[in-house]
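Shown here: the complex without one of its protein chains, the others still in place.
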Amino acid sequence: MLIRRNPLVMLICIELMLNAVNLTLVAFSRQLNNREGQLFALMTMTVAAAEAVVGLAILVDIFRVRDLEDVDDLSELKG
Amino acid sequence: MIAAAQVTYTAAQAWSDLAQIGPIVAVTVALLVAVVVDLLLPRGLRGPVVTVIAIVGLVSALAIAAYRLVNGYGGPAYFRFVSGDAFALFFEMLFALIGVLAVIVSSSYVRRRGLYEAELQVLTLAAIVGMMSLAAAGSLVTVFLGLELLSIALYVSCGYNRIELPSQESAAKYLIIGGFASAFVLYGMALIYGATGTTVLSDIATRVTSDSAGNPLLLLGVLLMGVGFAFKVSAAPFHMWTPDVYQGAPLPVTAFMSVATKAAAFAMILRVFNYGLGHLGPEWQVLLAFTAAASMVVGNLMAIVQASLKRMLAYSGVAHAGYILVGVLAGGRAGVAAVLFYLFGYVFMNFGAFAVVSTLSGPAGDGDLYEDLNGLAYRNPTLGVLMSVFMLSLAGFPPMVGFFGKVFLFTAGISAGWTWLVVLAVLTSVVSVYYYFRVLFHVWSPLPEAPVRFAFGPVRGPVTVVLLAGVFAVALGPLSGFLLQVGLNGAAPLLSGR
Amino acid sequence: MQALALAILLFPAAGGIFLGVFNWRGSRLLTAMVGPGVIWAAFVCVLILLGNNVDQDFTYWTWIRAGSFEVPFDILIDHLSLFMCLVITGVGGLIVTYAVGYMEHETDGSYARFFCYMDVFVLAMLILVLAGNTVFLIVGWAGVGLSSYLLIGFYYWRRSAVIAARKAFVMNVIGDIGMILGAFVLFVSYHQVVYLKLFPALPHTPDATTELAAFLLLVGGIAKSAQLPLHTWLPDAMEGPTPVSALIHAATMVTAGVYLVARFHPLYDATIYAHAAVAIIGAVTALFAASIALVQTDIKRVLAYSTMSQIGYMFLAVGIGAYSAGLFHLLSHAFFKALLFMAAGNVIHALHDDQDMRHYGGLWHDMRRSSVTFLAGSLSLAGIIPFVGFFSKENVLGEAFSRGDGLGYAVWFIGFVTAVLTGFYTGRMWWFAFWRPASEERPVAGHLHEAPLVMLVPVAVLAVLTTVGGFLQIKAIGGWALVDDFLKPVLGEERIRTNGLEYLATVLTLVLAALAFAAAYNFWIRGTWSPAGWRARYGWGARVLERKYYFDELYDWAFVRPLDRLAGFTDREDRSLIDTGAVDVGAYTERGAGALSLTQTGFLRSYVLVFVAGVVIAAVLVLWRASS
Partner (left out) sequence: MGPATIVFWLASAVALAGGLGVVLFKEPIRNVLSLVLVMLSLAVLFLLLSAQFVFAVQVIVYAGAVMVLFLFVITLLGPVREQGTVRLPWQIFISAVVIAAFAGFLVAMLRGVSYRTPDAADPIFGSVQSIGVGLFTDYLFPFELTSILLLVAAVGC
């Protein structure tokens, strides 16, 4: 997130973070013998999928409006 | 051998659960009907019809919530994953009210800007469902899903103006940083779950005791969640997205987002921190105190130098998040009630201010510079006077509601021993007078010589909204006693545990 | 009676709303009737309450109730608030009536706007004095600040007026903070906002809390009353129309600080340092302002500095515990200063808004009536017997002298020197502007038109009051003390004078002030001692006085510019502090590639970086908290 400049890759990094959370949740679930963690992980996956879809849609729109190679080009709003 | 056999869930139970989330159901039904209607009707009819459906849904949600609040119904539902208590009902009413105002403003705005209407209303409804679930949440899972629902709906709304780059840029920035913050919140939740073995807030409240404060899992969980929450209320130093996103998004979306997200996020903070993790008070308080102080300073100073009203209001929103955090920190009956009161007032004054700005936009774009306001008081006296009222109220000038809100927040803060923070708040709110009054100068300055950049289009809708917001913002001052009582009722469910 | 007490507020409120909302384009006659009419109606209400000897705290409804925090909407009618109401509605009524004539050249809209603001101001001022609890006191306090801001900036097309208004507002807001914090301290310590419950809860021996609260309230007081060091707004506030100067910057608003100290006298009686600070600030301001008044050439500015100086006397009085002496001086000052402003207003009106005294002269021949009344006011200001100013000033100084301790003698001496200076600059104003033959720079060459009746009558009424008002309280010649007696229920017994020496001091003051008044004639008219010679010899002194001891420059240097810089600095935070070097590189790219010019800020990555940095700071804090 801090060093990648392709907005797509930033999205991918978010997915990676969410996956890390899922692992934590499922691990806790196993350790505690408690199914809530797994259920929570399922919800997280849904959310991650929705977020990815929306994010991709927005990025595709941007690419349609103008050719953008770098997230730093998204800096018209400033000050 | 299966556990399923033991689960009994009767029809009576189902009805009662459904009634507990009545306002949410009403908005959801409106949302679904709107989606279907949007597909079926011919293009020209879609916008107005969907708008009407949205208003009907929101008004009925308002009515249900008010009815239940008055009659004192309300309690946990769906295995304590959601709650219909007074706290939830308070916020549900608030969101329904904002929703109605937002729908009216955006309906007029999109027509003037030549955008499609129906989808924006659907997204607004979805965001409201998310906010309501957030306020009613009884479990970390519900909190997270509500948060994501509202966020995703807003990401899309921000980029609603698909042919303009600023709108797209705002959406992309919001989405990426928002997703980043969501991941923090989620990790925090996972850790809390790991430490307590449950996601239900009332269970967490009983399992987390003050002597578990040393548990690193809880500590880290509080840290990560607190950071994400601070992001959602746009408190510094997690506020960097706010001005850019506010500026780029279509104006009604900004208006809606600036007040509704903030209110929803504060509902979430109160639910999770003050209620669920009440015993970890010292731990999250230090974090929130830091963000509160940073917000007040950064927000107020940055607001001074802005040239765009949208950005100025964004930074002022950062500052206000700082003030409201004082009430959250104070906690207790007085603190929570003060937060509810302030949010109620803030919603109307800030929304009103944005709604005034939204009347200045035309097909060419948004008129959001200070100069665009020149002579507003003479071009449209109603808007001019009300804009002044909103600014005075935001500045905390008596006898506006903003003044009383600050009085409550700061008294609660002092009573709870946050004197240094309150002193800082008072000092910075004096600084804020400077930039709010700058707006007044422009509003009341003589009509510009040059032709105004943006003439008034058909703005009857927004004017009505502004008028409504103004009436609320002014009337809440004298009625503050009553509203505070409502706020106290709303605070009660959060505190009954202790 | 309960309804009548509320009616005092409702009349001006109704007037303000009517003029502001309905009468923008309405009839001019109606505006002229309603504007002053509502204030006179309030005056009648006050008189009736006074006649019935009402002394009660009326609670109408409870505004806010939250646990121990309870704010009732209550109006406290006692002799102190009635006294203030009499001044505000009585003198205020005269001034607003006068404005009917003074503002006649305004367009219809502006005319209604003016009276709307005036009524709102009177309303806020009445709330301030009638409030029965600290929250409403703050409401009135801020309302007064706001309406005075509107009135100073009334001629909003004049840049100087707008700047002056903003300056006044900023200063007032600084005071408001002090005020609010003071009220907070009181509430937090004693859990009361209602005066009648708060005052009994106060301790009788000094402690840190009461000192702090008293100091914070004093900050509010000195900002509103234009005392050192928050005084710089008052002279600039003369940008407002003259009736505004008379009403706000002489008779009512600026005396709010005096009222505040008197109202909170149980608090100040319980403190040592804060109470002494009131006296010292008052005395120093009196001397300071009088010295600046010596060199001013704008007649309204001379009056403004003399107002500061006279309010200094009032602060001095309440600071040494002589509350009713201070309030008597407040009353007397309201009479003669409003008179001076309005008489000066007549002249300014006749001379087409020229306020420079150097362009005056010959008024004694052309505007006899205004001149006579101005003379009465001047003599009163200079403290010449038998005008009201003599009695009230003597009262203040006598109380200081008879206090018999170091503080008492010190402030008496400063007050004494100030009295002499006052005699001198008042004399200068009178001889120079009125008595001297007409200056050739006078904008209106021929005969001047005396003001119309609607402007002359209020001036005449005040002139009469100025002449005979002193007989309300003639302690100086061993007579009665009506004001003391009237205020006794609220403020307690005044000290009995035991020291015979102070009569000697009184005579000394009177003689020297009168001599100074007369000496000014030598200076400015006969030219026996030429001002030019003095200026040549003590040029630096004159410069310091003309620059008003460089206070504006000091504030600019110490606050305004650093704040600007700070704001500019944070502005660039997004731009360059975090993206060090990005600006230069951005500019380079712009030159090089032209199209790639959208790059200076708004970088998503740096936002994320700041976010994570915030997390680190938060982590440090949480860890620190957990380990401690």
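Order of writing sets the labels: A, B and C. Residues in every chain begin at 1.
The definition used in the following text is that contacts are C-beta pairs under 8 Å (C-beta built on N, C-alpha and C of every residue); 3 or more make two chains touch, one makes a residue touch a chain.
These numbers were taken from a predicted model, which means no experiment stands behind them.
Chemist: Check the whole complex and report which displayed chains the hidden chain contacts.
Modeler: Per the contact definition above, the missing chain touches A, B, C.
Chemist: Write down which of B:Gly75, B:Pro216, B:Pro381 or B:Gly417 is the residue touching the left-out chain.
Modeler: B:Pro216
Chemist: Touching the hidden chain in the complete assembly: which of B:Ile53, B:Leu69, B:Val82 or B:Val466 does that?
Modeler: B:Val82
Chemist: Just name the one of B:Gly22, B:Gly99, B:Gly146 or B:Pro252 that touches the chain not displayed here.
Modeler: Spelled out, the listed residue whose C-beta touches the missing chain is B:Gly146.
Chemist: In the complete complex, which positions of subunit B touch the hidden chain?
Modeler: 1-4, 7, 9, 21, 28, 31, 35, 77-79, 81-82, 119, 122-123, 126, 129-130, 133, 139, 141-142, 145-146, 148-149, 152-153, 155-156, 194-197, 215-217, 219-220, 223
Chemist: Mind listing the subunit C residues that contact the chain we can't see here?
Modeler: 579-582, 585-586, 589, 599, 603, 605-606, 609, 612-613, 615-616, 619-620, 623
Chemist: What does the interface between subunit A and the hidden chain look like in terms of residue numbers?
Modeler: Answer for subunit A: residues 2-6, 8-9, 11-13, 15-16, 19, 22-23, 26-27, 29-36, 38-39, 41-43, 45-50, 52-54, 56-57, 59-60, 63, 69-70, 72 touch the chain left out.
Here, only the chains that are shown with their structure count from here on.
Chemist: How far is the middle of subunit A from the middle of subunit C, if each middle is the mean of its Cα atoms, in Å?
Modeler: 61
Chemist: In angstrom, rounded to a whole number, how far apart do the mean CA points of subunit B and subunit C lie?
Modeler: Once rounded, the distance between the two centres reads 42 Å.
Chemist: What whole-number Å value describes the gap between the mean CA coordinates of subunit A and subunit B?
Modeler: Roughly 24 Å, centre to centre.
Chemist: Which positions in subunit A are in touch with at least two other chains?
Modeler: Expected reply: 1, 7, 10, 71, 74-79.
Chemist: Check each residue of subunit B and list the ones that touch at least two other chains.
Modeler: Within subunit B, the residues that touch at least two other chains are 169, 172-173, 176, 180, 244.
Chemist: Any idea which subunit C residues touch subunit B in the complex?
Modeler: Going by the criterion above, the answer is residues 61-67, 69, 135, 138-139, 142-143, 146, 156-157, 162, 166, 169-170, 173-174, 176-177, 180-181, 184, 187-188, 566-568, 570-571, 573-574, 602, 604, 606-608, 610-611, 613-615, 617-619, 621-626.
Chemist: Which subunit B residues qualify as touching subunit C in the complex?
Modeler: 169, 172-173, 176-177, 180-181, 184, 213-214, 219, 222-224, 226-227, 230-231, 236-238, 240-241, 244, 282-283, 286-287, 290-291, 294, 298, 301-302, 304-305, 333-334, 337-338, 392, 397-399, 403-404, 407-408, 410-411, 414-415, 422-423, 426-427, 430, 433-434, 437, 441, 444-446, 478, 480-481, 484-485, 488
Chemist: Going by the contact rule set out above, which residues of subunit B touch subunit A in the complex?
Modeler: 140-141, 144-145, 148, 152, 155-156, 159, 162-166, 168-173, 175-176, 179-180, 182-183, 186-187, 189-191, 193-194, 197-199, 243-245, 247-248, 306-308, 311
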